[in-house]
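Every protein chain except one is present and positioned as in the full complex.
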Amino acid sequence: MIKVVFFAALREQLACSELMVSSENITTVADLKHQLANKNEQWQSLFNNSSLLSAVNHDMVDNDQAIKSGDEVAFFPPVTGG
Amino acid sequence: MIKVVFFAALREQLACSELMVSSENITTVADLKHQLANKNEQWQSLFNNSSLLSAVNHDMVDNDQAIKSGDEVAFFPPVTGG
Amino acid sequence: MNQEISIQTADFSLADEVALLEQNNPIDGAVVTFTGRVRNNNNGQNVSSLTLEHYSGMTEKSLSKIIIDAKTRWNIGRVKVIHRIGELSIGEQIVFVGVTSKHRHDAFAANEFIMDFLKVQAPFWKKERSEQGESWLDAKVTDDTKAKKW
Partner (left out) sequence: MNQEISIQTADFSLADEVALLEQNNPIDGAVVTFTGRVRNNNNGQNVSSLTLEHYSGMTEKSLSKIIIDAKTRWNIGRVKVIHRIGELSIGEQIVFVGVTSKHRHDAFAANEFIMDFLKVQAPFWKKERSEQGESWLDAKVTDDTKAKKW
């Protein structure tokens, strides 16, 4: 299983902060996004947003980053701290 | 008359912090330096030192700066504050 | 635990932080600090307060990578980064970066570098409350551009 977490505006829009996803058929962040986008139209538009950022095990990554069972994958909007 | 002041290492080397000089025959900072340098060999080497800085009425100036009676002219080594 | 990083709801004292950076540190003559506070205005809206959310764990990891990068690029002594989370009012301190060095340029550059990358890499998000209600702050393109200049 892959642990998926969401933050900030994305978390509110999805009304979800955490989700467990089967790692079957998922080898990259792009695969995971694709699967999440298939849930419904709202999720589709949110996960197809090119400004969405991804992290795997607390490191910022690109869409082609490999992922496997046991990883923690995060999706969130551009950061606004400081 | 021109008021001439010296600071830091130069003040100590000259054993003098302040001096009044007649403005006769003096139209620039270079003229004043030339006249001071004529006092003796030690003064000559100190006032011919190219790293010596000059200020007229509290503004840093070059050797060709015009000066006149009533001005305050300062000579000092490169500054080392901060 | 990395002593150089603190993510906290509590306020911090600039004087105490600088005292710690300087304590038993006679070799570093320069200390540069940055303090960020909640402004009363953003894009023409009167902000009354904001809430800071973060991604615990990733925050610390990203900040410690930024600090390591800064130490590789400049000859700096001590570093401290504090970022507050939770509810903050106008004028309150949000973020502190303190850097010491032997020569001042290293502390200036490293401090601004840390802030610039914190802005685009550390997972914090601000939600502002104004007369118009609550809204998540948009990221600024200028912050991206600024980080890329290093």
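For reference, chains read A, B and C in written order, and residue numbers begin at 1 within each chain.
Heads up, the rule we're going with is that a contact is a pair of C-beta atoms (placed from the backbone, for glycine too) under 8 Å apart; a residue touches a chain by one contact, two chains touch by 3 or more.
Note that the coordinates shown come from a computational prediction; the quantities given were computed from them, not determined experimentally.
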| field | Contacts of the hidden chain among displayed chains | value | B, C
| query | Per the definition of touch given earlier, which of B:Met1, B:Cys16, B:Ala66 or B:Val79 contacts the omitted chain? | reply | B:Val79
| note | Listed in rising order, the chain C residues that touch the chain left out are 13-15, 18, 22, 26-41, 90-91, 102, 104-105, 107-108, 111-112, 115, 146
| query | Where does chain B touch the missing chain, residue by residue? | reply | 5, 7-9, 12, 51, 55, 58-60, 74, 76-82
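In the analysis below, only the chains that are shown with their structure count from here on.
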| Compared with chain C, which chain's mean CA position is the farthest off? | B
| query | In whole angstrom, what separates the CA-based centres of chain A and chain B? | reply | 72
| request: Provide the list of chain A residues touching at least two other chains, using ranges where the numbers run on. | output: none
| said: Among all residues of chain C, which ones touch two or more of the remaining chains? | reply: none
